[in-house]
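The structure appears below as structure tokens.
Here we show just some of the chains, and they stay where they sit in the whole.
Lettered A and B in written order, each chain numbered from 1.
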């Protein structure tokens, strides 16, 4: 949006009060516009990051318990490639935009994409190692060396953003568990269940330090409840027959007669 | 005219400023208390984890140790409150006291499967039962704690099954059923309590469904004589 349209005829009129006021405001205008333009550019980058990150998450959801290592690595590799592209093409730019700025001033623009990316990154990390990625490990990804076109820059990931991204991870893990159950894969959901339980109780140490976190905690709790309920169902159902037979059942042999009950 | 008004208000302003300062001080102590409470909660959250129910004694012990810290905080707090002004500032510690009552009741349930005594709960945080005796726990806050316990136990009945403990849900079901009968006796005027009591009905229903799932699969422990006794 161009904002330079309002060139005023009043300037010429001489030194009346009105001209004085208008001149002051003309100055304000350029200040405001500069800020807004940077904000808009960051919003655009952030939006792109969001879309790409969502795609990565979507991709990672293809994982199923019991896949061959080759299959699993293929998925992880694909995710990794995409994350690298985001780093190079988006976050590097973002870091340059924020050089010499108070990054907090633009956090509202940056935040949505950043959090979504952290969600994707931690999801990837969980699938790869079954662990929670640490803030340090995250931070390592945000140091950019100079390249042909771009100068070097560093973007410091705020702890709050890291926590908010991790809070969103719970939703994806819940979905992962449910999808695997739906596909007849049960063990993963028990692991996810415990992971989320530990995560929730770790989060519970923070009080109302971060406003946004409160809302997300409710979501985390709900996600955990869903996984707990799913695990419960599996356990209750699973208990109807001895586990070694259950394994057969799940393996698809399906040769159990009614008398077992 | 202006002068009289200004005088009057200057005096009041000092008075209110002092009061404001007191509120700040209270908030400060309560914040500490909230932090300890969150730590206790974190400890006890572990009962929901796969190995949790097996570690109940250790968990309760850790929690009880943290309650010692609470006692000091309660002392700090009560030192600040002028005589007969408990209810002026009650809103500040109301919610943390409710949470503490809940946690105290949870410990007692986990240890003994009994409903906590009001006096035991008050003692655990270093407060009195009756206002006549000093800094006390408001009865409605104690009751709110019990209703929070109901939700926690409802969730526990699910996680107990996951952990393979089929007895716990039956105990919980009987406990909540008794609790519900108790609450029905009360003529609740307090809106928050009444709303929370509605939630208790759902908590109970949830546990009944767990017991149902177990019984329809023959997983309900045979010897239910204990339970029949429990609910009669």
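We adopt the following convention: a residue touches a chain if its C-beta (ideal position, glycine included) is under 8 Å from a C-beta of that chain, and two chains touch if they have at least 3 such contacts.
Predicted, not measured: the structure shown is a model, and the values here were computed from it.
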What formula, in the shown labels, sums up the chain copies of the full complex?
A x2, B x6
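Please note the rule applied: only the chains that are shown with their structure count from here on.
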Taking each chain's centre as the mean of its CA atoms, subunit A sits from subunit B at a distance in Å of 35
Touching subunit A in the complex, subunit B uses residues 31, 34-35, 38-39, 41-42, 45-46, 48-50, 155, 158-159, 161-162, 164, 210, 213-214, 217, 219
Where on subunit A is subunit B touching in the complex?
190, 193-194, 197-198, 200-202, 204-207, 225, 228-229, 231-232, 235-236, 239-240
